[in-house]
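What you see is the complex with one protein chain gone and the rest in place.
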Amino acid sequence: MTSTAGVAPLAETDVTQPSAPDDVPPPSGRKRGRIGYLLLLPGLAWLAVFFVVPFYSLLATSLFDPSGSDTRGYDMTYHVANYWNVLQDYWQPLLRSLWYGALATAFCLVLGYVLAYAIAFKAGRWKNLMLVLVIAPFFTSFLVRTLSWKLILADDGFVVNTLQFLHVLGDDGRLLATPVAVVAGLTYNFLPFMVLPLFASLDKIDGRLIEAASDLYANPVVGFFKVTWPLSLPGVVSGTLLTFIPSVGDYINAQLLGSPNQRMVGSVIQSLFTDANDYPAAGALSVILMAIIVAMVLVYVRRAGTEELL
Amino acid sequence: MAWLRRNLVLILGIAVLVYTFVPIFVVVLMSFNDPASRLIYSFDGFTLHNWLNLCEDPSMCSALGRSVQIGLLSTVVSTILGTMAAFALVRHDFRGRSATNLLIFLPMAAPEIVLGSSLLALFVGAGFAGQLGFWTILIAHIMFCLSFVVVTVRARLAGLDDTLEQAAMDLYATPQQTFWRVTFPLVFPGILGAALLSFSLSFDDFIVTNLNAGQTTTFPMYVWGVAQRGVPMQVNVVGTIMFLISVVIVVGGEVVSRRRSRALA
């Protein structure tokens, strides 16, 4: 019977399918011709000129002779030593950023998973409302929210006093200007980037699968690790990426909630550009950061076996 | 106890949700604060002063105005360009689809500091170091909003049942009528969502903006500046207003969609 072959061409409207080879007509939903290119052109051109080209400028800048300046101009000398120099000078903030980013991502994963799971499976008719509530606080300015944390974690504030009372903190112990505050701020600020993809993946899971697992002698914990968790992996992968990448590059939390001891690499890059006017060093550090992130993401995504995400 | 065990996950989830609202609560509270000193940040007394004298520091209001202006402009441009691209991606066949997808994905994946420093390297390299300001900020914002618009509208468009358009054509609607009477109204919520997202991304951006702003100050940059020397309470008023507006928009949207989809019952 030709049933499968017969259904395929009619089902071709799925947008996720790769474009058809040239001998096959386009699926019924997709039109050929110039209009597609015309619609695409302005947006792609914008990204090409203001995203791709700048990245080449950044690469070039990172190889300039460091003896120039932004006012006198730079000479292109393929000065690869810039990379070595910034690594020597700034390996600490670089490592610290990756470490803080990883910690914040881990905390976000725990908090975000609980919240996303509750919304997907336990919220019932309040599902949409809870989803809205997840997003709502994050429309308030990032900086204003972070300043608010500064107040909450302040030295004579409620939180510190309580922790001192419980002897979690010493009498002169503090939260502000410590790594705890910075990681807490990062965790807070990037939480929705974790919750939303996790929710999207959890919400797709058919509740009957979990029932089937328990019918097949899996207790709730085993059922979770054998069924729910593996099925939510796509959400875990995209959630962790969406949290990790911006938190590594962020310096607002480190600056507002931390001390110079918690300085992160974004802050170094920023001040190399605007305060030190050392463009080649700033460029090199940016490229290194990007390279590390890309490498980590590739390894991670390959490990997790969800390459189609990219 | 059994009740507690059954609802444990929900309770924990709500606890996380409450945690996300803690700073908002503080912001709202502080908007009514009558501070004893600008440097010591604590609640000293209730006042409406901050609400009634929003522009006590004129530089805050001008930064705010600039942010709104940049937000609106970048929203309009990125929404139009991004929507066009989303239509092309879903509805049209063209060469280089995977390269296009990558180009749209990367700006969302790159850390802001890298986006910002790349653009700065371009502007400086092209000799615009002296012209950094409103226009370079706008260019940067449109760039990073675009991808989000494409992704949001594309998702909506891909979820659109294309038999609806076939039904319209079957019912004597020309391609133009089909687009304006069926496709566009159905994709519109996605476009609106993309526009709201763009505005909030633009309005809220600090890292990219700070690198490419020159002497121009946006609202987040203003807050950054005053964070070192003492924050006027009006900043919290702005934060509260932003929160209220977003709540009105998202809750309003929710109510409308709920009313529409409420079953016969």
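For reference, chains read A and B in written order, and residue numbers begin at 1 within each chain.
Basically, contacts are C-beta pairs under 8 Å (C-beta built on N, C-alpha and C of every residue); 3 or more make two chains touch, one makes a residue touch a chain.
Everything below uses one rule, namely that contacts and distances are computed from a predicted model.
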Protein that the absent chain corresponds to, by UniProt name, given "Rod shape-determining protein MreD", "ATP-binding cassette domain-containing protein", "Xanthine dehydrogenase family protein subunit M" or "M67 family metallopeptidase": "ATP-binding cassette domain-containing protein"
Listed residues B:10, B:103, B:168 or B:201, member touching the removed chain: B:168
Sites on chain B contacted by the missing partner chain, in the whole complex: 161, 163-164, 166-174, 177, 181-182, 185-186, 260-264
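Please note the rule applied: only the chains that are shown with their structure count from here on.
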Interchain centroid distance [CA atoms averaged], chain A/chain B, Å: 16
Of chain A, residues touching chain B in the complex: 13, 15-16, 18-20, 26, 28-33, 35-37, 39-40, 42-44, 46-48, 50-55, 57-58, 60-61, 70-71, 111-112, 114-115, 117-119, 121-123, 128-130, 132-145, 147-152, 154, 156, 188, 191, 241, 245-246, 248-252, 256, 265-266, 269-270, 273-274, 279, 282-283, 286, 289-290, 293, 297, 310
Residue numbers on chain B that touch chain A, as the complex places them: 7, 9-10, 12-14, 16-17, 19-24, 26-27, 30, 41-42, 81-82, 84-85, 87-94, 97-98, 100, 102-107, 109-115, 117-122, 124-126, 129, 139-140, 142-143, 146-147, 150, 154, 157-158, 162, 200, 203-204, 206-207, 210-211, 219-220, 223-224, 227, 231, 235-236, 238-240, 242-243, 245-247, 250-251, 254, 257-258
